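Presented below is the structure to which this report refers.
Only a single protein chain was left out; the remaining protein chains are all shown in position.
Up next is chain A:
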Amino acid sequence: MTPTLTISRLTKRFGAVEALKAVSLALEPGKRAALLGHNGAGKSTMMKIVLGLIPFDSGEVSVCGLRPGSPAARVEVAYLPENVAFHPALTGEEQLRYYLALRGESPRQAMDLLARVGLAHAARRRIGTYSKGMRQRVGLAQTLIGKPRLLVLDEPTSGLDPVSRRDFYDLLDGLAAEGTAILLSSHVLTEVEARTDSILILSGGVLVAEGTLADLRARAALPVAFSVRPAPGHAPVLAAAFPEAALGEDGVLRLSCAQKDKLPLLARIASHGAAVADIDVIPPSLEDIYSHFSRRDGQ
């Protein structure tokens, strides 16, 4: 399949600072990729280059086979900026009618779009009276105009409550199922974990990791943690059997081991039978994996 978005060896400098260093990636139709990174890692810069809002220094970027920012490319791409803003004097409906007209769509769809993001009740109120979450939803509604082949979403769920976030990812799933490629950035790692196909980690302008969560977990090879609760009166026995464990004040033993040693360790713990009251296996979280990759360059 031809990728919707292809970036190869993209480099962008702001004066002496290299904001992006030889970044390469490809995003296929219907795939949802999450772009992670600290503030200043280059996420927004990369998105603005994909949208053609800012020029770049070297490398190649192709959006649906077109030059980013060209009139034909802009027809195919929808964008939700970080902290999206609108003119406070317009109502939600008027703002969407304007955006629909700019994309050559019928302005009559405005109410439908607002209903899809749960804003039908506020459609005739000025955006100046909206909360941040409501403005964010107007921003989401305008990305649904037409049939964009690429969605670029910068922190799309900031300001949304948990229920709205779930609804939002449901909307994205629907779009992806119809073939829209989605590039989004987020700080909320848990939702990214469940609702995207691949993860891209930017650190200091370098793409330090790319792949599915399972790939990244295997590559990071972070230790697995165990917490073992001894049965009443058996704590000393277990502590003696596992000298490497730390005994917490709550009486729980904490151990960790490499990924490949997980099952042997589990077997050793299980061999103590009734001395063990409970056991929890804690895999490395996405936060741990993210920190692992984004700190590799001493960031």
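A few comments on the model shown:
FYI, contacts are C-beta pairs under 8 Å (C-beta built on N, C-alpha and C of every residue); 3 or more make two chains touch, one makes a residue touch a chain; residues count from 1.
As a convention for this text, contacts and distances are computed from a predicted model.
You can't see one chain of this complex, but its UniProt record names it "Cu-processing system permease protein", from the set "RNA polymerase, sigma-24 subunit, ECF subfamily", "Cu-processing system permease protein", "Tryptophan synthase beta chain" or "Murein hydrolase transporter LrgA". Taking the complete complex into account, A:81 is the one of A:81, A:133 or A:223 that touches the chain left out. If you put the hidden chain back, the residue from A:101, A:115 or A:194 that touches it is A:101.
Note on the undisplayed chain: of the listed residues A:48, A:137 or A:217, the one touching it is A:48. Across the interface with the omitted chain, chain A contributes residues 48, 51-55, 71, 74-75, 77-81, 83-87, 89-90, 94, 97-99, 101-104, 107, 126, 139, 142.
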